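Up next, chain A:
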Amino acid sequence: MTLLQVKGLGKSYNSETQVLKNVDFEVNAGEFVSIIGPSGAGKSTLLRCINRMVEINEGKVIFDNADVGSLKKKELRKLRTNIGMVFQHYNLVPRLTVIENVLHGRFGYKTTMQGIMGRFTEEEKEHAFMLLKKLGIEDHAYKRCDQLSGGQQQRVGICRALIQEPKLVLCDEPIASLDPNSSKVIMDHLKSITTDMGITCLVNLHQVEVAQDYSDRIIGLRKGEIVFDGPSKLLHEDQINHIYGTELRELITV
Partner candidate 1 sequence: ACSEDSEGAGAAEVDDVINIVWYPNESGNDMKASRDEIGRVITEATGKEVEHQLTTDYAIAIETLINNNADLAFMGAQGYIEAKNGNDAVTPLVVPSGESGTLDDAIYYSWLAVNVDDQDNYKVDGEFSLDTIAGKNFSFVSNSSTSGFVVPSSSILAHFNEQEEYADLVQEDLMEGGPLFEQVLFGGSHQGSAVNLLNGNADVAAFCDTCVENYVDVAEGDVNTVGAVYKVKDDAAEPFNTVTGKEFTLMSVTPVLNAPFAANLDVLGQEDFDTLKALFTSDEVANNEKIFVPEDSGEPGLFFKSADERFVEAEDSWFDPIRELSK
Partner candidate 2 sequence: MEAGRTNDLPYIKRTKDGRINIKSGNKIDLVVKWTLIILSILTVMAFFFFNYIGLQWDRAIPETAHNLRVMFLEPALNHFSWGEAFYQVGITVGLGVLATVIGAVIALFLALMAAENLSRPWISKSIRAVVAVIRAVPTVLWVLIFAIAAGLGSEAAVLGMLFHSTAYLVKAFSEAFEEVDAGILEALRATGANWWHVVTHGVLPSTFTYILSWVFLRFEINFGVAVAMGAAAGAGGIGFELFMASGFYFDLREVGFITYAILIIAVVLEIISTQLKNRYFPASTNN
């Protein structure tokens, strides 16, 4: 079943440079897709077009049969509740507790007043704890987020995305700021989201080897165009070189 369709997507922030050009792909429900490409290729922009954090210039994004580009404000909020997002720098509110940050994922379901007052139902809170437990950070639930290590913070970020009960999770370089151990933990969790919970994952990655290890399918982006799209095992040395230009990567490429 096709969950997401991107058709002829084009995007430019200013008149000079076209960041995305005629991007076409489809993602099926339950897939784990990695997007790789050099810095500035447009990976982040592509993800942001999908939940319309940036406006779409050309082409269409169809998510769950809705044309994302044409949604009204209310409908857009509704759409976003169905798409979780995980960021490189976690983007948690540092002064609030872990559990508060996780519950922020429920705002899409709240009226303004409920949201301002911070009214959350018991079920929501229990759900939050359940997720924290699943990601192994239930002990820190009442700590302020700025007291956690990067890996722990990223797990909070994942919880916040999951409590939205999304159909799709977008991850923008979720492990770029993490040390090797934490990176593994996070990637394992993301993988299990797809396998255990059946949620589709679209992940931007810098580390080619990690992408190959974890994902079903890899999309290679270069200068705003898709230059590779296929199963991970078909991504070979020369394709990688094509994606990243001709530079050979030295030392520590992982």
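As a selection rule, all candidates are chains of the complex that A comes from, given by their letters.
Criterion: contacts are C-beta pairs under 8 Å (C-beta built on N, C-alpha and C of every residue); 3 or more make two chains touch, one makes a residue touch a chain; residues count from 1.
Fair warning: this is a prediction, and the values are worked out from it, not measured in the lab.
A.B. asks: Pick out the one candidate among 1 or 2 that is in contact with chain A within this complex.
C.D. replies: 2
A.B. asks: In their complex, what parts of chain A are in touch with candidate 2?
C.D. replies: That would be residues 51, 53, 77-81, 83-85, 87, 89, 91-96, 100, 104-110, 112, 115-116, 118, 143-144, 146-147, 157, 160-161, 164 of chain A.
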